[in-house]
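Missing here is one protein chain; the remaining ones are kept as they sit in the complex.
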Amino acid sequence: MSSRHLIDLTNTFIRSRVLPIDDEFDGDITAAGGDALRIELQAEARDAGIFGPQVPVEYGGHGLNMCERAPIFEAAGYSLFGPAALHLAAPDEGNIHLLDQVGSPEQRDRFLAPLARAEMRSAFAMTEPAPGAGSDPTLLRTRADRVAGGWRLNGMKSFITGADGASFFIIMARTSGEPGTPGGATMFLSPATAPGIKVGQHIPTMDRSMLGGHCEVSLEDVFVPEDQVLGGVDEGFRYAQVRLGPARMTHVMRWLGAARRAHEVAVTSAVNRRAFGSRLSDLGMVQQMIADNEIDLAATRALLMVACHELDAGERAPMSTAIAKTFAGEALHRVADRAMQMCGGLGVSSSLPIAKIERELRPFRVYDGPSEVHRWSIARRAVRAIAGPHS
Amino acid sequence: MSSRHLIDLTNTFIRSRVLPIDDEFDGDITAAGGDALRIELQAEARDAGIFGPQVPVEYGGHGLNMCERAPIFEAAGYSLFGPAALHLAAPDEGNIHLLDQVGSPEQRDRFLAPLARAEMRSAFAMTEPAPGAGSDPTLLRTRADRVAGGWRLNGMKSFITGADGASFFIIMARTSGEPGTPGGATMFLSPATAPGIKVGQHIPTMDRSMLGGHCEVSLEDVFVPEDQVLGGVDEGFRYAQVRLGPARMTHVMRWLGAARRAHEVAVTSAVNRRAFGSRLSDLGMVQQMIADNEIDLAATRALLMVACHELDAGERAPMSTAIAKTFAGEALHRVADRAMQMCGGLGVSSSLPIAKIERELRPFRVYDGPSEVHRWSIARRAVRAIAGPHS
Amino acid sequence: MSSRHLIDLTNTFIRSRVLPIDDEFDGDITAAGGDALRIELQAEARDAGIFGPQVPVEYGGHGLNMCERAPIFEAAGYSLFGPAALHLAAPDEGNIHLLDQVGSPEQRDRFLAPLARAEMRSAFAMTEPAPGAGSDPTLLRTRADRVAGGWRLNGMKSFITGADGASFFIIMARTSGEPGTPGGATMFLSPATAPGIKVGQHIPTMDRSMLGGHCEVSLEDVFVPEDQVLGGVDEGFRYAQVRLGPARMTHVMRWLGAARRAHEVAVTSAVNRRAFGSRLSDLGMVQQMIADNEIDLAATRALLMVACHELDAGERAPMSTAIAKTFAGEALHRVADRAMQMCGGLGVSSSLPIAKIERELRPFRVYDGPSEVHRWSIARRAVRAIAGPHS
Partner (left out) sequence: MSSRHLIDLTNTFIRSRVLPIDDEFDGDITAAGGDALRIELQAEARDAGIFGPQVPVEYGGHGLNMCERAPIFEAAGYSLFGPAALHLAAPDEGNIHLLDQVGSPEQRDRFLAPLARAEMRSAFAMTEPAPGAGSDPTLLRTRADRVAGGWRLNGMKSFITGADGASFFIIMARTSGEPGTPGGATMFLSPATAPGIKVGQHIPTMDRSMLGGHCEVSLEDVFVPEDQVLGGVDEGFRYAQVRLGPARMTHVMRWLGAARRAHEVAVTSAVNRRAFGSRLSDLGMVQQMIADNEIDLAATRALLMVACHELDAGERAPMSTAIAKTFAGEALHRVADRAMQMCGGLGVSSSLPIAKIERELRPFRVYDGPSEVHRWSIARRAVRAIAGPHS
């Protein structure tokens, strides 16, 4: 199928089938039906030929690379429920990518295949409550101790997206070293039913479009057999980069769609309202907001594509993904904020879909690494690039 | 009572009595008990000697002028429920001011006295759904037609804060001219029980701390007797300025308290968390956010006091109040936004009170005139001041 | 020659031959020798095989398209004298492009060929003193009246870059309609020696790297024969777009190089200085400036390449060039401003090359259309794209 055709089909499906539900439930996916809704929409997406644009072809998807998926993900992200409907939502999308890169044949059969077909959901358990791993992953405190036939995990996880209802977890735990030192992390695969895993409360965050919420997860003497180690022991931080680089870019793609919708709603509203003897859209200060939104959307898209090209070429692309993520996290929120301002009272109400989009976009400046951590990393790389590798 | 003593009592009351309820109900005043809660807290505030700092002394308040009330309102605003608890919340606070300035002796007895004593609530009905009065008040469409003994009002109002549960309304209606032309507006007092007044749905906005919500109100052949005209016929826009100048400043005072709380919570959090081998509060990028918050809070307070001095000197102060409102609307939201960023994942959750404060502050950039309208007005005044009155 | 090789040669030439002179004369090209310096450096560039990257092959250049020339122009722009040295400076570069697109065979021989070979310089005379053509080109007042065998031009031009020393002018004059109405402009070619053309004073602007300055030019009964009309009569505004779209992008390329230099100088300085017990480059607030510079440079380059791809595909690209120009005009100045701040007192002195770069970049937010005019145009296009062609 041509890329243009896939985009058109996605646009049609999102607007006709997904947006009406999204708007009816003000972007609250749990209130709208949760997994039942997801399953229903995914079936329809399959029928429409648009399921899993990035899912490997062997599992029923389109197997698109990063550059190809960008416009599709943006089209899906136009609705807050679109990513779930097309099976390209976080965290499953990133977990599929990681398992596809690193999983053993047995792990592929047991975990990747049903996840890729959307027969189950998954979660990625890295973040911990303070003073554990967060912006600074080296603070990792969850421990994995060797026992006969495998490992025993103990620790607390927090902000685990999609944990409630996940069939399995990818768990990051420390296999060597002490909190505050790098290295020594390993990834473990574990069914949610493993004894000792307990999904706790949903942390009540601003955003509401993630299936399974952001949850606390406690691990108490969780046994993981040797063959469920994902990749090599002590290789966890390296694999996290395998997952996080592309995962940040797919986040950008999806949120780009949401921000674009906020902008288009605002422009349409500004065209249809009058004040001070003019359409709002003809007033200079409103034109400035419209133009700044166009600039922010275009720059986000341009930086995204630069990073996607590098990733598709097999590079790790740490600089270009950090730049794209940081810029997007701030720019897309600005877009929603200006859209809100253009619509006045309606903008801050749920009469328009702008407030709900703003509510989803703000946390993106924090999730997947706050802007400050990315800036720190960008600056260090810049210093080395300019002043030499030893500086 | 000395000013310092009143501030201390207010701080104590807010922290011990009001904040716990505010935090338990995540700043949702309706969920926390609505008017029943207000009445209970106001009784306690009376016992504590801090009720109605700005309420005229004859009605049981402290009769403070603008400069005196600024630190008290800020202290009350430290909790989202504080303004209701001390009887200094919008819109009653502005309506008390207006009635005190403009009301006839009979109107004072019937409307001002019970309102000032907090025996009832009120609402100010000016804004209309598009294409009516909003940012551009000259678009006013609600009509008042002369009939025997008074006036008959017809029209639709929208975003009427506190309408649900209000005992009476101050209604702005057109008594001459056509929508799009200035002049010709008049203010009318009417009990909420007057036939033809219907309070419709609450507009579901981001903010949740206003008693009685933001409602639609329909007016169908509402009869208002002559002696319930507030001030002179066709003088409505002039009186609106009497109300709006100070009302904008008291908004700034209250939101200044809320923003300060978000900042203090974030600084405390940053002192107690570590990453990258340091307290968060010792990292340069976090220090920059802390400093920028201090600067924004200080500048807001400084501009506020300039405007209050002018108002206390009997000036209309259109320039200084517009500048203070515009700066505060943007700066205080920046403060909450940075506070959120400093706290990472917790910042975007309701584990901390920052997200709820941000949710209240954002609409302030729109309510009481969006920044763009104030900038337009500031620019026009600047041009006349610099290039001469005829330019 | 491979693109990579051309870039390497350019970098070497700029650093070894051009930067030393640039720095010795603090970026003042007139003080450094003016045309004599240009001719000398161009000869060396020819010998080095890097002359005229964009000049058509038939005239001795490399004939690179927009995408190919971007990195070369950036490498040349690393020195403020680089563009002149490689014969890719404004306004000649844009005039070559325009003549190549629109010129008749005779015009190519007489004007394009010697210009492309850098045997002469040229100027583009569109802007006028107020109340004439500036940000709003429809205000064009210079008139061209039909006379026997051609046209007679009268008017005043201002800010004509490169006028002093130019061998010929492309003059925009009104051939129909009145100032304030669109249409009716025509482009005329005229040798500088034509009777009635007088190059007046250099307007003393902040920037000093443009050969021939920004001059006033008066036109008094200047006769232009029919065969020196460039393109069709009344087609001037359309041709201006042919010139201005690419010309704006080549400006961005060159200034990108200059801004990058300011950034690299500042990072190197921050690596080598210590304060507060740390290298400056390890302080969080400095890292934030470094990272923001990297982001601004990357986003400028990304937006530039989007526009170049469209232009190379034969599109007019009005939206993407306006976005890239507006973003670059502001972002590149921010880069220089942050570089200056990172270097403290040295940053604001001519001990480092940052102040001179800042001085060149600031006017770019005004030249070739101020940001506000581009935003107005972007907003209008966005409204039509989103709300329909008739909105």
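When the chains are written out, they are named A, B and C in that same order, and each has its own residue count from 1.
Here, a contact is a pair of C-beta atoms (placed from the backbone, for glycine too) under 8 Å apart; a residue touches a chain by one contact, two chains touch by 3 or more.
For clarity, every value in this text was computed on a predicted model and none was experimentally measured.
Asker: Which shown chains does the hidden chain touch?
Answerer: Across the whole assembly, the hidden chain touches A, B, C.
Asker: Touch as defined at the start, partner being the missing chain; which of C:20, C:49, C:180 or C:232 qualifies?
Answerer: C:180
Asker: For the chain left off this view, which of B:230, B:303 or B:366 is in contact with it?
Answerer: B:303
Asker: With respect to the chain omitted from the figure, which of C:48, C:113, C:139 or C:156 is a touching residue?
Answerer: Touching the chain that is not displayed is residue C:139.
Asker: By the contact criterion defined above, which parts of subunit B meet the unshown chain? Give residue numbers in ascending order.
Answerer: Where subunit B meets the chain not shown: residues 263-264, 267-268, 270-271, 281, 284, 286-288, 290-295, 298-299, 301-303, 305-306, 319-320, 323, 326-327, 372, 374-376, 378-380, 382-383, 386-387, 391.
Asker: By the contact definition given up top, give the residues of subunit A that touch the hidden chain.
Answerer: Interface residues of subunit A facing the absent chain: 283-288.
Asker: Even though one chain is hidden, which residues of subunit C still touch it in the full complex?
Answerer: 26, 127, 130-131, 134-136, 139, 158-159, 180, 203-207, 214, 272-277, 283, 285-286, 340-341, 344-345, 347-351, 355, 362-363, 365-367, 370-372, 375-376
Basically, only the chains that are shown with their structure count from here on.
Asker: Determine the shape of the graph in which chains are vertices and touching pairs are edges (line, ring, star, complete, other).
Answerer: Drawn as a graph, the chains make a fully connected set, so complete.
Asker: Tell me the rotation angle, 0 to 180 degrees, that brings the C-alpha atoms of subunit B onto subunit C, to the nearest 5.
Answerer: So the copies are related by a turn of 180 degrees.
Asker: Hey, which chain is the most central one here, using CA centres?
Answerer: Answer by centroid distance: A.
Asker: Tell me, please, which chain's centre (mean of its C-alpha atoms) is farthest from the centre of subunit B?
Answerer: C
Asker: In angstrom, rounded to a whole number, how far apart do the mean CA points of subunit A and subunit B lie?
Answerer: Each chain's C-alpha centroid was found; their separation is 38 Å.
Asker: Subunit B to subunit C: how many Å between their CA centres?
Answerer: Each chain reduced to its C-alpha mean, subunit B and subunit C end up 51 Å apart.
Asker: Among the residues of subunit A, pick out those that touch two or more other chains and give their numbers.
Answerer: Residue numbers touching two or more other chains: 286, 372, 375-376.
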